[in-house]
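Take a look at the structure set out below.
Only one protein chain is missing; all other protein chains are in place.
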Amino acid sequence: MTTPAAETSRTIIDISKLPSSSMDTRSPIWWGNALLLCIETSMFMIVTVSYFYFRRNFAQWPPPKIDQLPVLYHPVPKLVLATIDLALLLGSVIPMVIADRACLKMDEAKVRFGAGLALLIGIAVITIRFFEFNSLIFRWNDNVYGSITWTLLGLHLMHMMILCSEDGLMFVWIMVKGLDDKHARDIRVTAVYWYWVVAIWVLLYVVVFLSPRFL
Amino acid sequence: MKTLRGQLSALLLLMLAGCAGNHQSALDPHGAQAYTIHHLFQLFFWVTLVIYVLVLLAVLYVIVRRRREEPAALVAEIPTAQSEKRSTVTVGALVVLTIVILFVLLVFDFSAGRTIAALRENSDVQIKITGHQWWWEATYEDPVAHQEMTTANEFHIPVGSVVRFDLESHDVIHSFWVPELHGKKDLIPGHPTSVWLKADKPGTYEGQCAEFCGAQHAHMRFLVIAEPRDKYNAWLDHARQPAPEPVFENEKHGKQVFMGSTCVMCHAIAGTSAGAGLGPDLTHVAGRLSLAAGTIPNNPGHLAGWIIDPQRIKPGVIMPQHNIPPKDLRDLLAYLETLK
Amino acid sequence: MTVPQTTFGSPEALMRDADLAQLHETWSRPRGLWGWLVTTNHKDIAERYIVTAFIFFILAGILAVIMRIQLAVPENHFVGPDLYNQIFTVHGTTMMFLFAVPIMEAFALYLVPLMVGTRNVAFPRLNAFGYFTYLAGGLQLWGALLANTGPDTGWFAYVPLSGPAFAPGKRVDVWADMVTTTEISALVGAVEIIVTVFKQRAVGMSLNRIPVYVWAMVVTSFMIIFAMPAVMTASGFLPMDRMPHVNTHFFNPAEGGDALLYQHVFWFFGHPEVYIIFIPATGFVSTIITTFSRRPIFGYIPIILSLIATGFIGFGLWVHHMFATPVPNLGQSFFTAASMMIAIPAGVQIFCWIATLWGGKPVLKMPLVWVLGFIALFVLGGLTGIMLASIPIDLQVHDTYFVVAHFHYVLIGGAVFPLFGAVYYWFPKMTGRMMSEKLGLWHFWLFFIGFNMTFFPMHLLGLHGMTRRIYTYLPETGWGMLNHIASSGALFMGLGVLVFLYNALVSMRRGEVAGENPWGAATLEWTTTSPPPKYNYALLPTVRGRYPLWENFAQTPLVSGLSTDKREVLSTSILDAQPEHRYEIGTDSILPLLMGIVTGIFFVVLVFTPWIVPICAGGWFVVMAIWFWIGTGQPQEKHKAHEYHEPRSPGEPGLSLGSDANPSPQT
Partner (left out) sequence: MKRLALVILVIAPIVISESCKREERAYRIQPPDAEVADAVPVTSFQVGPSTQAATMPSNPYENNAYALTEGQRLFNAMNCVGCHFHGGGGIGPPLMDSTWIYGGEPAQIFDTIIRGRPNGMPSFRNHLQDSQAWMIVAYVRSLSGNANPNAAPGRDDNMNGPIPPASIKKQPATQSSQPPSTVMPS
């Protein structure tokens, strides 16, 4: 065994003065979140590719709805609710950015405002989504078009719900206990998730609602 | 020791010659594509064998050399750049060699692929194969509707001509494979496809379903019987005939048993009122070599066993067990034996 | 054994006793069963993973022996088709989802934090949750098999055979839900590994100094992240087609669905899966060869690049599982080229390994013996793999026993052999005792000979036309004798595994005491005690090269200053591993178990009804809310962002430790 004398010659780096949290990509949780989003992105990509794969099996997409009179020859999904959704979600980015920025300055009031407003918009989007399924005209068990579009919208709805639960929990925490380092960081991470969910909706809007009009 | 040596020599023999009496070996090609594939396989085999032996020798050398030297103390040596140079050059050269070899193999592979694809010429014999759980239905296509003929599990083809098999599945995915003639092709519901075969020698070639398809995947076999053209034509003409009328009393009674029992609900016999398509067509069943999709030889004993208790021979098969009185069974067998 | 003990100094000696005691207290788990349930220590979790995965390995091996008995003679009636189909499906599913991937991740979860010199994985509770979901998935599959509900449509579960019309009962639903469950745990593990490597490396361990094994696990984890969602899509679509009240049409051709899509999606996962199993094994091989050649590995950069290349190309060759399907020919040629191309990075690695052995002085201990076995078998499997990449040859041997032989050479030869090597290699680190070399040789030769007896004849069987997944065959086929040889080989393999179990159990109690670094290895995990303390390192090590212990480790600085009263780890920068901030990780908690239970229940009930979705969503929300609320329940510091990341006293030692930095001694 080495003698204590030899030991004392080792250099010691003292890191006790380093900060105990980080607000950006330096934080492990930011990376954890980013990787989970990678997983979910690949999931959406595969389901989206499946959507176009199924499209090849049809002469016309969406297929005509023939179990009703008059027959709907080109039953493209209705745009109204989806567009409102799109506008709301794009709009929700603003309060989220406000909250995101405010976290850096530990501006609790602004964080409350941003997270709260975003939460309200999120809940509105979720509510609309339940009606939105009807604008697809087909039900999930009518044919594969119905199955895949319901799945795409359903997956996004699931993310909306998780997102709102997350944001809601943060919001309640800040209301009750105030803002601190870790929760400011958490809100920043939630904001990344929020932007991602909005971006995915832009993709789905193009794929589900616009592409049948052009393809 | 003797048995071991025997087994080893048998192993070598098997490797070279194929299993005795087996007509289902990719190493014993009798069709145009199977030859091409076999040649390609031999090329790959020898190239990879040489590579494998060299790698093993290199590893063995490293280990044996170690024995000559004293094992080093547990102090690692950091090699100098100089001593690494030779390794770098060697490894670099080997990597380049690997790429070259792979490229050559790729070229041969593509050319073999083209040779195989070139066989897709028009052919006068077209057979539609429908895969069922767990048997094969074959319809010999003909522009004249009443000339079309349906049979099961045994397909006769003319030697030396290209035959097109149109493949589709009735239920789940099957795979059509006659190793001595060509590789396999999957029968996927919703994706009809074709495969072209050409046998260059008369013979009986065994085939088997190669995609897992449920309980009796193991017993979904078939035969491709290649014959000279005239013999094939004679067979086809005969096969197009409806079943002969029974002559003797017991045969007539047998027919009544058939028509009055479960049999008629699933099987067809051309020329009679039996026309169901759920099971194999029995018009010329007595002329086939085997029963139950190549599972048992075709003789009255096995046929009787099959009718009474198919679930013992092929557990899970769709044909149910039958409780037929002995006399009825004898007559039924007599009738089925007339369906040459 | 006369391995000289190399002592690198005990960091504990540099700490005050009170601090050390507090550190120990902070990182210890509660006593007894409760402590066992709540622990979040990566070593506890990983040990559990390893033991569980080996249990599944043995169970699936028993199924393999049953299959071999059934096939030993033609027309055998040992098991019927119904049971046989369940057995081969559960064998494949268990080996892939419950053994191969989890055990590779398990070793990584044990070794990666040690190798990168940190105290725990980045998200310890998530890690524990991963284990419990994995266990739930395994119990679901094996419970179902006991209840005659074992899936019976193959580990690939092709539709329509596995669809609602042809697979009655709940067997396939069990398969699909079990796959989803275990994939969740695999994904969790992958995230853990990547973040731990990215953010928690020892100071100075820049990207070009990361041990090869850790690189291999990073590549593997990224492959998991991009491959597993595909199988989760497949295992999501399939039960949706089958589930009452849902009845979607994804794979129903009559309503526009497509059976071929399933194969695409499945193999888009299924082929990378092979590399997900194989790449960690190459990491073991590189590590073991380095240590026992007594020299740095030859071609560190080419090996890392090969790993990354394998990771990319691995996603480009899934169609070679589908050459017999009606996929357009042009597309198939692309996949042939890709399948052959992947031989290049594999070749580079093998050449580098041989060059390392060649340039070193190999010490023939058990781990290296297994690696040599690996080279002999894996190269053979790889070469038959090149044959399978060729479309014409593949059309002949696809779905025959040739393929069975090929992938057992690749997976057992290529992954299980290095795995056994890894067990012999790290067993001293994990238990503090050496495994018996003598029994090890028995284990090796029984397994090696048995393996070749079992699987070599299968090449011939396949060429002679024996198709896969058949529960019996006719005597006229002439396959009887080769099958007989194969079946006898399986018994030798089984004996080998028994010797291994005996060796492990006895060595754990009575093996020679190992000490810190019995092999004279070069990586950081060998600087701490065997087994390592709960906190891994009392003072965090730093690194100046790829082989710290061979590079005058006693002179490198150590890191102090992490709190001893809470579980803190040091977060470093991604590229250069410079210290950035301290980071408090989760403590022991029962919540991962609760979450695992909710998830397990969810996937069991989902087999029967979709109505569990809203119910369990509520359950998850509640557990998550509690998790969130009490997980970070300590009063927190409040800083503004600009207060971070600025050196408080410029020139503070350590914070600028570069590769050549030579900070002044403090004491």
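Chains here go by letter, A, B and C, matching the order in which they are written, and residues are numbered from 1 within each.
What we mean here is this: contacts are C-beta pairs under 8 Å (C-beta built on N, C-alpha and C of every residue); 3 or more make two chains touch, one makes a residue touch a chain.
Keep in mind the model is a prediction, meaning the values are calculated, not measured.
J.: Counting the whole assembly, list the visible chains that the omitted chain makes contact with.
T.: A, B, C
J.: Quick one: say which of C:P253, C:G382, C:G465 or C:G489 touches the chain that got left out.
T.: Per the contact definition at the top, the residue touching the missing chain is C:P253.
J.: Which residue among C:I62, C:A147, C:L441 or C:L501 touches the omitted chain?
T.: Of the candidates C:I62, C:A147, C:L441 or C:L501, C:A147 is in touch with the missing chain.
J.: Where does chain A touch the missing chain, residue by residue?
T.: Residue positions of chain A that touch the missing chain: 141-143.
J.: Contact with the hidden chain only, please: which chain B residues?
T.: Residues 189, 215, 260-262, 264-266, 278, 309, 311-312, 315-318, 320-323 of chain B touch the chain absent from view.
J.: If the hidden chain were put back, which residues of chain C would touch it?
T.: Touch set of chain C with respect to the missing chain: 80, 82, 144, 146-149, 160, 163-166, 168-171, 241-247, 249, 252-255, 608.
The rule we apply is simple: only the chains that are shown with their structure count from here on.
J.: Testing understanding: with touching defined as stated, what is the shape of the graph linking the protein chains, line, ring, star, complete or other?
T.: Graph shape here is a line: each chain touches the next, no loop.
J.: Can you give the whole-Å distance between the Cα centres of chain A and chain C?
T.: About 30 Å separates the centre of chain A from that of chain C.
J.: Distance from the CA centroid of chain B to that of chain C, rounded to the nearest Å?
T.: 38
J.: By the touch rule stated above, which residues of chain C touch at least two different other chains?
T.: 258
J.: Which residues, counting only chain C, touch chain B once they are in their complex?
T.: The contact residues of chain C facing chain B are 3-4, 6, 80-82, 85, 153-154, 158, 160-161, 166, 253, 258-260, 294-296, 298-299, 302, 324-326, 329, 333, 336-337, 340-341, 343-344, 347-348, 350-352, 354-355, 357-364, 372, 375-376, 379-380, 383-384, 386-387, 389-400, 457, 460, 463-465, 467-474, 476-479, 481-482, 485, 519-520, 522, 547, 550.
J.: If we count contacts the way the header does, which residues on chain B are in touch with chain C in the complex?
T.: 7, 10-11, 14-15, 18-22, 24-27, 33-34, 36-37, 40-41, 44-45, 48, 51-52, 55-56, 58-59, 62-63, 66, 69, 71-79, 83-84, 87-88, 90-91, 94-95, 98-99, 102, 105-106, 109-110, 112-113, 116-117, 133, 171-173, 175, 177, 179, 182-186, 188-191, 193, 206, 208-218, 221, 294-295, 315-316
J.: Which part of chain A faces chain C closely enough to touch in the complex?
T.: 1-2, 4, 6-23, 26-29, 31-32, 35-36, 38-40, 42-43, 46-47, 50, 53-54, 57-58, 63, 103-106, 140-148, 150-151, 161, 165, 169, 173, 179-183, 186
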